[in-house]
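Omission of a single protein chain aside, the complex is shown with its protein chains in their original locations.
Labels run A and B following the written order; every chain starts at residue 1.
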Amino acid sequence: MTLKTLRTLSTNRRLMLGALLGGTVMAAGCVTINIYFPAAAAEKAADRIIDEVWQLKGGASTPPAPAPGASTPPAPAPGAKPAEK
Amino acid sequence: MGALPAVRTRRVAVAALIVLLAALAWVNTGRTQQIALTMDDVTGAGFSAQGIRMAFTGGGATTIEVNAVTIGAQSWKNIKLNCALLRLERTRIACDDGVLALVEKIPLSFSYLTDKRVLDLALKPAKEETWQINMRPGKRGNDLSVRVDGGSLQRIAAWLPPDVPKISAGVIHGVIDYSGDGRIAAKLTANGVGFADATGLHAGEKIGFTLDAQAVPAANDLRWSAALAWSAGEAFWQPIYLKAANQRLSAEGRLDAKQLHIERGSLRYPGIGDVGFSGVYDLAAKKTTEGRVSAQALNVPALYESVLKPFLEGTSLSDLRTDGRFSVELHMGEQGLQRADVRLDNVSFEDKTQHRFALFDINGTVPWRADELTQAAVTVKGGELLKMPVGAFAIPLSMNGMRFDLKQLRVPLLDGYINVNDFVARAGTASWYWQFTGALAGISMDKFTAALGLPVMYGTLDATLPMVRHIKSTLRVDGALFLKVFDGTIEAKNLVLLDVFSKAPRVQVDVAMRNLDLGLLTRTYSFGNITGRLDARIDGLELVNWQPVKFDVQLASSAGDYPRKISQAAVQNITALGGAGAAAAIQRSFLRFFEQFGYEKLGWGCKLQSGVCQMSGVDVGGGDTSQGYVIVKGGGIPAITVMGYNRQVSWQELLDRLKRVTQGNVKPIVE
Partner (left out) sequence: MKHLILKTFLLLATLLGVGQAAAQANLEINTPGIAAIQGSMQKRHAELAPLYTSGAVGLTRDGNVALRDPAGVPLAQRAAVNGLIAAENQDRASLYREIARANNHPEWEGDIRNTFGQRWIDRAQAGWYYQNATGAWVRK
């Protein structure tokens, strides 16, 4: 969890005063203008890609990269079935 | 490069001579044996010697010391010449076993004939290395000859400017003659030359060459000629790698204070051909102000492999099989290239391993001018595009500087043709901008699909490309792209291709399909037969590397009156898409007794995002949809309604099921 940038805070004193009075409203506004970079998630993603590119896990016999979407959590089947009328 | 040792050796000789003559002046008058002398500094053009001292010790032993000698940009400090026995004869002064202490100790011998004023000097800096200098009075001033045997090129390395690659090895042999009237002639052979710069982008190894060069002073300039033959070794000059193949470079011209003129130059490259060149190089501005290059009937495959290919690395042209002959005439002026005349003789090329494209027997001339409207006349006998045969066509290209126009190009493809109209390309500041309108017409779908390895479809392919524009690796199609297939129409709008030539090209498009004949469609994909008409709307379709990552698709029966039948096989297939269990249900039900069912409408929606498809069905107008959604709404007798219950499915999973369903026949269009 990294707070990467926190912008436009000190730029507007009136905004801050307002923030003190109506904390939640302003806080919500504050979050929307912040840009978060999920460093831990990025590292995890980087490691997964590095594992694949450098074949670091499972030795040299590891098959090539899994098909796209393969690691998406299994989604329920459409489960279509005919209904008699 | 070969001229440098000559100059340097001459300077060394002159320096040595001055020192020596100064010594002689004293020796001639000095009669006593223990004497030490100090001389004034000696300076001349590009030369100076400071603090010269001489000491005669007993038995003829002599030492000459110089504090500092500067020749050109090089300088040495504390130079010492020791001569164990300086012979002083009536007309000859000689030293057989002297030692010159320069940077290293160099054994030296000399003899000077005082009456004939002939100096012979031999330096033996290493065991196999001799520099012999002979200086004698000529018609005008002194003539000088330098003979080098096993001369180390590394000695010269220090003399070269710092921005050229460093010489690390190499030996030269040969003779350099300099006449007092300014003539220079050099015949040199070099072996085992190695050079490299720090980045490793310019390097050579084990290079052998011979150089034969002459220069004769004229009224205001110097006439020169040189011939260089490259016999051994290899060189890498980013991005080109060349191996010695007895390439011969010869040139002649003149040199004055401002310009180097090459009047007749020629490069003979075995295997590729001959290239002639001439030009003027401005020494002060350090640029070519005029140049001409002319080459006739160069061998395209050899040219491509050794010269062109390295520049095309990473493009789709980097792995070609080529054939033919190529001729070119280039004229360069102060403003760069002024004219280029290219002639192609039966030039062919094809994508060697991927077979994406090929053009055979290209012939014609391209007379390009920097500021003149000209017309190229090029014909192509045939080719291949994505393994589909391309017929003969002509390219009537008109050129005006960096603007290229093609009014109409008609390329036969299969049994139809590709039309390119109003093609305009011009060089932008960073990349090329081009645009055209186009059409595909009369191409049989069965041949087209078979050639692309797709399920065979029938009908003809007609498409119009309203306006295609390419700016900075983004390809944009203005207006709608129109296709006629399956007896219906497909319209693609807002088509944009980003990073067209990258690993992951990105496509954005909105597609609308109308009135597709479901009979033709289901037969093509060997999905159970459905009779009817289908509309499809795909909004915000985004493909990366030609695979969908995002879209919102809605399929629905077309409006209108037409027969609506769905076969049992189709129903089974639709249910099979819902998973194995659902398919079994129909097997057990009484519905299996019927081959066909009627339906009122069918429809299915999928909103794909992050690999998950959010599904919906046909709008049945009110009704309870809380439990599921209707995919096929029954109508007529016997009727069937197919419901979907799960609203989410992994896109990949859905594709796998679709593949299984259509398996045993042909591949589905989506992979």
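Going forward, a contact is a pair of C-beta atoms (placed from the backbone, for glycine too) under 8 Å apart; a residue touches a chain by one contact, two chains touch by 3 or more.
Since the model is a prediction, treat every value here as computed from it, not as a measurement.
Here the missing chain is touched by one residue of B:T38, B:T199 or B:Q335, and it is B:T199. Of B:G51, B:P310 or B:P367, it is B:P310 that touches the chain left out of the display.
Not every partner is drawn; the one left out touches chain B at residues 196, 199-201, 203-205, 234-236, 238-241, 243, 310, 313-314, 499, 502-504, 506, 543-549, 610-611. Those residues of chain A that touch the chain absent from the view are 1, 3-4, 6, 9-10, 16, 19-20, 23, 27-28, 30-31, 34-39, 41-50, 52-56, 64-65, 67-72.
Everything below uses one rule, namely that only the chains that are shown with their structure count from here on.
Measuring from the averaged C-alpha position of chain A to that of chain B gives a distance of 40 Å.
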